[in-house]
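Omission of a single protein chain aside, the complex is shown with its protein chains in their original locations.
Labels A and B are assigned to the chains in the order they are written; within every chain, residues are numbered from 1.
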Amino acid sequence: MKLDITHAIKDVRDTHPLVHCITNYVTVNDVANSILAIGGSPIMADALEEVEAVVSKSKALVLNIGTLNENTVKAMILAGKTANAKNIPVILDPVGAGFTPYRTEAAKKILDEVRVGIIRGNLSEIASLAGIKSANKGVDASDSITDSQNLVADINPASIAKNLAQKYSTVIAITGQTDIISNGNSCYKIRNGHPLLSKVTGTGCMATGLIAAFAEASSAAITDLNTDAAGAAGATLISAAVAGIASMGIAGEIAFAKAGNDGTGSFHVAIIDALSRMNDVELQSHLKLEEV
Amino acid sequence: MKLDITHAIKDVRDTHPLVHCITNYVTVNDVANSILAIGGSPIMADALEEVEAVVSKSKALVLNIGTLNENTVKAMILAGKTANAKNIPVILDPVGAGFTPYRTEAAKKILDEVRVGIIRGNLSEIASLAGIKSANKGVDASDSITDSQNLVADINPASIAKNLAQKYSTVIAITGQTDIISNGNSCYKIRNGHPLLSKVTGTGCMATGLIAAFAEASSAAITDLNTDAAGAAGATLISAAVAGIASMGIAGEIAFAKAGNDGTGSFHVAIIDALSRMNDVELQSHLKLEEV
Partner (left out) sequence: MKLDITHAIKDVRDTHPLVHCITNYVTVNDVANSILAIGGSPIMADALEEVEAVVSKSKALVLNIGTLNENTVKAMILAGKTANAKNIPVILDPVGAGFTPYRTEAAKKILDEVRVGIIRGNLSEIASLAGIKSANKGVDASDSITDSQNLVADINPASIAKNLAQKYSTVIAITGQTDIISNGNSCYKIRNGHPLLSKVTGTGCMATGLIAAFAEASSAAITDLNTDAAGAAGATLISAAVAGIASMGIAGEIAFAKAGNDGTGSFHVAIIDALSRMNDVELQSHLKLEEV
């Protein structure tokens, strides 16, 4: 299988895909601004009364359970089913799955009722969806895209990703010091990013938002998304996952070079700066991607 | 009619008006910080149990439907009626009206039950309140204060503003590449701002918050607000709308000159910087205002 993300950013900046996010109130502003920065058009809406109307006009749907409650889980499932009916890709961020039973069950309920195209989480979160217990410390660790892997170093992340991707016919993206992306068949590793990304809340949520912005731009020609993860749709979704995670990691590298020594406030601002200035040439020149 | 905004900022900085905001959780932090930056004192409160008590002590009320739900609409109407009873100006930001029926209906329900002194939105949102369909793309476009006008270029924004202002005895502010402000009688255009403002979420919401901060400072002497948009109250409210929209646009210009090339993260920070440093001399020297 051949990935193609050589013009991923140009595609987003040309088409400004509308990305519907049902997400947590902690990092929602950063998610919206990172989607805008890469060229997408975010809309945050979680009222049961309008999620069907919103997702129907959107090009991708993000379901992020960072501050879930009874109503948002209902809205997520309704929006997800609507997206499925219209072949709009659904991206799940199972923040804190494995940390509390409520979150693990909410993530699994979504997966039972909605066909999800991509799941992005850290190793603890993804492992919990696979039924593997790990030393998950909290959503802060869960949210990290750099330092969580050592929590469950005795298990093989690539195997977990492949098996879970096959089980749910989805793309699994495990972010950490090394990122793992698999559609159940192919498997890729990305070695971009910077440890300081774990010291700003929401960098994982932002990566998920970026994946969603790329999901539509990459999948404009796909008519039946989410159904065959090893086929054309899967190839497209895995490209979106790679583009989203790589752009976030590279933004972290650029931001650290510019502002890392100033502190995490300036670093946070510089991440958005880097995303807003990034183009495909810069992405390709920094990209540390390999098939495994 | 004669606008007077020559000492608008000094008035806010002297009186620190308390501005009660019932607003969305996406941009709420920026709205609070922009009100603080211009000299006001924000209080965000949306519980049905306390909105009457909060608005009763406030000098202006912002109703922003960016992430509305059943409870917040109820709280908005209760707060709005309380404000009306006490002649406290109400400023409505109908985020996403026209994009989903739920939002359009919520905005209209508020307008049916509450006398609103100023409505600020982009052309799609305002047109939807006037019953005109447009190519509204989402709240991101809705939130833009620079690029939305071309969506419905075949209709005349000034006519829509005037007619809607007369219908609801209110001031209408349509923000876009050129801003239109009308109280149903007079009509003004503002040509400040910068296209990059549409790449940071919440700049529209922030403009609405600024208008509210100016609303009280401008209307200290008015005893019966909102009832005669063409009279003294109307003159005062239109001044507040002009001051709020102009200060936001000018902050965008200053921020772009300082940080636009760094990226949208730095630009975002620089907007708040510019607002916090702005004075009336700077506002007047940048102001591109004309009566039409």
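Criterion: a contact is a pair of C-beta atoms (placed from the backbone, for glycine too) under 8 Å apart; a residue touches a chain by one contact, two chains touch by 3 or more.
These numbers were taken from a predicted model, which means no experiment stands behind them.
Asker: Using the definition of touch stated at the top, determine which of A:T6, A:N69 or A:S159 touches the missing chain.
Answerer: Within the whole complex, the residue contacting the unshown chain is A:N69.
Asker: From the list A:T82, A:N183 or A:T201, which touches the chain that is not on show?
Answerer: The single option touching the absent chain is A:T201.
Asker: Of the listed residues B:L36, B:A60 or B:V171, which contacts the missing chain in the full complex?
Answerer: Touching the chain that is not displayed is residue B:L36.
Asker: Determine and list the chain A residues touching the chain excluded from the picture.
Answerer: With respect to the unshown chain, the touching residues of chain A are 24-27, 29-30, 66-70, 96, 99-103, 137-141, 199-202, 262-266, 268-269.
Asker: Considering the entire assembly, which residues of chain B contact the chain that has been omitted?
Answerer: 16, 18, 25, 28-29, 32-33, 36-37, 41-47, 49-50, 53-54, 57-58, 71, 268-277
One rule holds for everything that comes next: only the chains that are shown with their structure count from here on.
Asker: Need the CA-centroid distance for the pair chain A / chain B, whole Å please.
Answerer: 34
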